Every structure is written in structure tokens, then in C-alpha cells.
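Have a look at the structure below, then the notes.
For this view, one protein chain was removed and the others were kept in their places.
For clarity, chains are labelled A and B in written order, and residue numbers in each chain start from 1.
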Amino acid sequence: MEFKPGKVFLMRAPEGVDLLEFVNSFAEKNGINTAIVKGIGSLRNPVVGYYSEETKSYKKIELVGTFELLTLLGNISIKDGKPFAHLHVTLGNANGDVFGGHLIKGAVFVAEVFIQELLGEPLERKKQENGLVLWDSEGI
Amino acid sequence: MEFKPGKVFLMRAPEGVDLLEFVNSFAEKNGINTAIVKGIGSLRNPVVGYYSEETKSYKKIELVGTFELLTLLGNISIKDGKPFAHLHVTLGNANGDVFGGHLIKGAVFVAEVFIQELLGEPLERKKQENGLVLWDSEGI
Partner (left out) sequence: MEFKPGKVFLMRAPEGVDLLEFVNSFAEKNGINTAIVKGIGSLRNPVVGYYSEETKSYKKIELVGTFELLTLLGNISIKDGKPFAHLHVTLGNANGDVFGGHLIKGAVFVAEVFIQELLGEPLERKKQENGLVLWDSEGI
């Protein structure tokens, strides 16, 4: 689906907040319904998910300690009538090893977040045939 | 090289298609010659490449199973007269371990793809002195 660029934000999320909650609440307060989200920083005790096709559910992976946030990447669209952030992360430890998944939780030590709002028709997550809550897919 | 922003697309690639082919064919159908590409999702049996300076060729790394697509990042430019996507990926497994490389192949389970078209002079890949097919480099 095609969009027009809207507002652009670059900011530091406050230390101690949950990163996912911060992005969702920022979107709600600023009336952002569709956006691209990116960022870097450092997260404490992040919890990420791996979606299993077999069990049709997220396996939770709890990481202990402070990790470099190497990539925060995802989007905001509408789910159940309000802005909903879908974010994936990669995280580095003190040895440079990298872990990652779907962001479930993670306290901000440092987070420099970029949000590019997109303007256009509402992009909405709906229950799809594979059980997941996704946008309608693009034609091929 | 400097560009002007063009069209902006955010969409879900259909389940089952090859992600690289989807991006290339989307670019061709929409007349996109230059772009930035980003995305997240989940890929089945991705194949990634590692370019070896010694052998001057890509080593193929075949990953088995379904992986969280933590980052899809790259660009579209012109190669052999048509749009060509150069994409790198990071991929997470059920333990949160991360693998990655140059995207060669990978079937979409879920792929939320953002494409920012860039308008300007053609950006073309040509055989360079190091044997790779690259854009002319920026002056220092």
C-alpha cells in the first residue's frame, strides 16, 4: 500500500521505561496510526519472542543483563482500533554475541528512537487464515 | 549521490513467495529504479551468502526451519538495465540465536516490507576493480 510521509521524530526514550510501551504510548499521544520505527541503544533484561509455526504461539526468550540494542526495527499500524507497534530487535552482549527476536519487553538503559509517520488509508491488523493478526497481503 | 524522496510503500508480502523475488518484481512493476528497503517478519529455510575476499565468490549458508526475520535491510538500484535488490538479513531461531548474511533465498511466512523510492540520476551497478558489481564510489 502506498503512503505519504508524515511527521518525523528522533528522540531518546527515558531511562527505565519499557521500550515497547514507550513506542506504543508515544504513537497514541501523537495520533500516529502508521509508521516506520527504528532505533539503537542498550536494553536491560530484554524478553524476545520466537513464533513457532508448529505450536502457533510465541516462545519467550528471557535474556538476563544489559545488551547493546543493535537494531530496533518495525512498524506501527492499527490493531483493535488503536496504534500497535510490531518491533524486532537484535541485541549484543559483552562478547559481541548477538541474540534477537520479536520485542516483548525490555527496560531502556539508552534508546535513540526514530519514528517516520506515514499518512494514507488505515493499515489494519486482522486475524488471517494462518492464525496470525496481520495486514491483508499485497497482490503478487 | 543525492536523491529526492519518491513514493513510499508499506505492505505485507504474500505467504509462500520468495522474499527477494517479491522485492525485485515489486520494483519492476512499480517502475522503482532506486530505493531503500527495510522489513521484519519470519522466513522459511532462508539461504544467505558470505562473500569471501579470498575465493572472490559467495559461500552459501543454508538455514533449515522457520526464522524470525529480525532485519531486512538494503537497497534497489540498476543492474543490467533493470531494478536489482541488494538485501542483507539477520535471522533469529527458537533459542534467540542470530544468523545472517546476504539474502539469496527465503520463503515468506510473514514479511512486512517498507520501500522508500529515491528519485534522481540512475544509480548503476558496474563491474569494479575488485571484481564486484558495485556503484562508483563516493569521493573522500
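We take it that contacts are C-beta pairs under 8 Å (C-beta built on N, C-alpha and C of every residue); 3 or more make two chains touch, one makes a residue touch a chain.
Given the structure is predicted, the values throughout are model-derived calculations rather than measurements.
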Sole contact to the chain not displayed, among A:19, A:48, A:70 or A:134: A:70
Residue of A:2, A:28 or A:112 touching the missing chain in the full complex: A:112
Subunit A, residues in touch with the chain not shown (by the definition above): 5, 7-15, 17, 22, 25-26, 38, 40, 42, 66, 68-71, 73, 90, 92-98, 109-110, 112, 114
Interface residues of subunit B (partner: the chain not displayed): 1-5, 34, 36, 38, 48-53, 59, 61, 63, 71, 73-75, 86-90, 98-102, 118, 123, 130, 132, 134-140
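Keep in mind that, in the parts below, only the chains that are shown with their structure count from here on.
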Distance between chain centroids, defined by C-alpha means - subunit A, subunit B (Å): 21
